[in-house]
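Provided herewith is a single structure, encoded as structure tokens, for subsequent inquiry.
Here the complex is missing one protein chain, while the rest keep their positions.
A and B label the chains in the order they appear, each numbered from 1.
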Amino acid sequence: MKMTLGEVAAAIGARLEGDPDIVIRGAAEPAAAGPEHLALATNPRYAEALGRGAARAAVLWEGADWRAMGLDAALFVARPRYALAHLTAALDPGPGIAAGIHPTAIVEAGATVGPGAAVGPFAVIGAGVTIGRNARIGPHVVIGAGAALGDDVLLHAGARVGERVTLGDRVIVQPGAVIGADGFSFVTPDKSAVEAVRENLGGSPEAAAPQAWTRIHSLGAVRVGDDVEIGANTTIDRGTVADTVIGRGTKLDNLVHVGHNVVIGEDCLLCGQVGVAGSARIGDRVVLAGQCGVSDHVTVGSDVIAGGATKIFTNVPSGRAVLGMPAVRMEQQVEIYKALRRLPRLFELVRELKKAVPKSAKND
Amino acid sequence: MKMTLGEVAAAIGARLEGDPDIVIRGAAEPAAAGPEHLALATNPRYAEALGRGAARAAVLWEGADWRAMGLDAALFVARPRYALAHLTAALDPGPGIAAGIHPTAIVEAGATVGPGAAVGPFAVIGAGVTIGRNARIGPHVVIGAGAALGDDVLLHAGARVGERVTLGDRVIVQPGAVIGADGFSFVTPDKSAVEAVRENLGGSPEAAAPQAWTRIHSLGAVRVGDDVEIGANTTIDRGTVADTVIGRGTKLDNLVHVGHNVVIGEDCLLCGQVGVAGSARIGDRVVLAGQCGVSDHVTVGSDVIAGGATKIFTNVPSGRAVLGMPAVRMEQQVEIYKALRRLPRLFELVRELKKAVPKSAKND
Partner (left out) sequence: MKMTLGEVAAAIGARLEGDPDIVIRGAAEPAAAGPEHLALATNPRYAEALGRGAARAAVLWEGADWRAMGLDAALFVARPRYALAHLTAALDPGPGIAAGIHPTAIVEAGATVGPGAAVGPFAVIGAGVTIGRNARIGPHVVIGAGAALGDDVLLHAGARVGERVTLGDRVIVQPGAVIGADGFSFVTPDKSAVEAVRENLGGSPEAAAPQAWTRIHSLGAVRVGDDVEIGANTTIDRGTVADTVIGRGTKLDNLVHVGHNVVIGEDCLLCGQVGVAGSARIGDRVVLAGQCGVSDHVTVGSDVIAGGATKIFTNVPSGRAVLGMPAVRMEQQVEIYKALRRLPRLFELVRELKKAVPKSAKND
């Protein structure tokens, strides 16, 4: 990657002051920046670190005196994180999958690979698969028979896409992700102990007779919308009869688990190690922080935001921020957490009160 | 897949009313069903949706008037979910691994592959491995030297089976699962801070001198019983000296972690993202819902059922339903959860009471 500072400014929508011809080959933290790095210093607390680096240009906070800092130019942006998205996109060298189909890749009969696509070594593309234009398929990727992938998809090394799965345009799949494993769905000949316990929220699991689990096969697939991103080693199971669905623009982090028949809406964020059990439904623009869990058959409304490790056992209405295990409104959970820390003290207090209350009164 | 409705009825043990010769090529939800789909509508609430689909036949609830719904035939079953298991098994086209050993697969010296087995592209089968009859080994599967696999096993793309691991008959391994990674077992030359903290349940970790971790190698393997299923990207570590064991009929969902030396009994269900730490013992017919955790060296009795995200730090006797962090009896935890929501109110109440109790009384 090599750009002039003027080109960078145009790419990220920044106001440029100073020399537009400085060559930029990457971005760096202020103290670590070399002369061809654009230093990122959008907060005055980075001022001192800039002096330790060798950058000639930086993205600075509004009002910064770049000349006094020894720079030859500066960029100013309205929303630094948003500018960073465009800046990093401009400077990203990409995963370097060579153009064309690698001679070791296997493309089975009836599969079609779009113009401009790159397919890496040892990839296996099943019968009848369709892959769109300019797709990039990394090494060791496996795409099952009948799957359909859109334009500009990027599948990193070792991603596994199951039979009949569909991926929209611009979908990105990180290494090792599995889209279209079989659902975890088993049934006993007669009512099982776990069915009884769920009905009663307790009771004695021993009551049921021992039985083996019979598999319910997954005939459905997974349907992934445009602009979805799926994290490393994340797993998405196929539906039993209908498809499991990930809506347009939704992003899944690493090691996320999405069970069979789940339907997730658009523009959601599911952070690292989130688990969504079978047949749950999640609305649009939902944010589940790391290690959240959603029980099976639960509905989470649109615009719900769940804090870290929140466990959602029951439906959550749209537009609510929730936290905790089990999930309650975030403000309420913050109060509960405060109360928990004072709980041993509360026990003492009540013991004291009990002593203090006259016996006669207790017999009222 | 193409069957007549009569054949389907026989396969799933259903009572057939109407035309037995209707051709069935798949199953579908009522509204999405085409004329060669068997619609699944085992509850009266699906009646309306049936009208929107184009199915000629459906699995219906007992007493449903299929003629009035415009169908040409209907199936009736005693336990719909159990019938679904047989129905989906009958209609599942399977993963489509071509018969025989793919020319790109590597089968090392002394390995034997049973009759009827299929081995996919780029699979690597180590020296001395034995694989049973009709086994299906997907693309990119790696099987380490000396491993022994039973009849009818199905290993999906990219499953990794370590050296000397044994898999019983009919074991299914989903993509990316790792069976036989090294155990996570490290030791310091002298007593470590974490050993001290575990003894005291607290204290000052600083007390111990800094020390590096030395690896305890895993000489054992993993022994997986018949009819076990192992989910996508799940990991099972080998034992230190003896084998880690997964009992017959037990099913592990995706992203489950089973530590070294763990022994799991028969017919258990471990749902998505469950973690079982080293040397834990789990009985038969145990159900651990999603994101449960079991501490190392803990014993969980048979027929235990743990609700979502339950963390089991201490032994659980057989036949108990548990919930929460830390795990307590399910009924008790439900009471605790209710109490938690009212906890801030309880603090207020006690404050009021404290004010109300006369000073003199407090000095009693």
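Definition applied: contacts are C-beta pairs under 8 Å (C-beta built on N, C-alpha and C of every residue); 3 or more make two chains touch, one makes a residue touch a chain.
These numbers come from a predicted model, not from an experiment.
*Asks:* Among A:Ala47, A:Ala127 or A:Leu269, choose the residue that contacts the chain missing from this document, as touch is defined above.
*Replies:* A:Leu269
*Asks:* Of the residues A:Leu91, A:Ala181 or A:Ala277, which one touches the chain left out of the display?
*Replies:* From the options A:Leu91, A:Ala181 or A:Ala277, the contact with the absent chain belongs to A:Leu91.
*Asks:* Which residue, B:Pro44, B:Gly94 or B:Pro189, contacts the hidden chain when the whole complex is considered?
*Replies:* In the full complex, the listed residue that touches the missing chain is B:Pro189.
*Asks:* Which parts of subunit A are in contact with the chain that was left out?
*Replies:* So the residues of subunit A touching the unseen chain are 26-29, 32, 40, 79, 81-82, 84-86, 88-89, 91-93, 95-96, 104, 120-122, 138-140, 156-158, 172, 174-176, 227, 229, 231-233, 249, 251, 253-255, 267, 269, 271-273, 284-285, 287, 289-291, 303-305, 307-309, 318-321, 324-325, 329-331, 334, 337, 340-341, 343-344, 346-347, 350, 353-354, 357, 361-362, 364.
*Asks:* Just checking the interface: what residues of subunit B touch the absent partner chain?
*Replies:* Answer for subunit B: residues 106, 122, 124, 126-127, 140, 142, 144-145, 158, 160, 162-163, 176, 178, 181-182, 184, 186-190, 193-194, 197, 201-206, 210-219, 233, 235, 237, 240-242, 255, 257, 259, 273, 275, 277, 291, 293, 295, 311, 313, 325-326, 328, 332, 335-336, 338-340, 342-343, 346, 349-350, 352-353, 355-358 touch the chain left out.
Heads up, the rule we're going with is that only the chains that are shown with their structure count from here on.
*Asks:* If subunit A and subunit B share one sequence, what is the angle of the rotation that overlays their CA atoms, in steps of 5 degrees?
*Replies:* For the C-alpha superposition of subunit A onto subunit B, the angle is 120 degrees.
*Asks:* Taking the mean of the CA coordinates per chain, how far is subunit A from subunit B in Å?
*Replies:* 23
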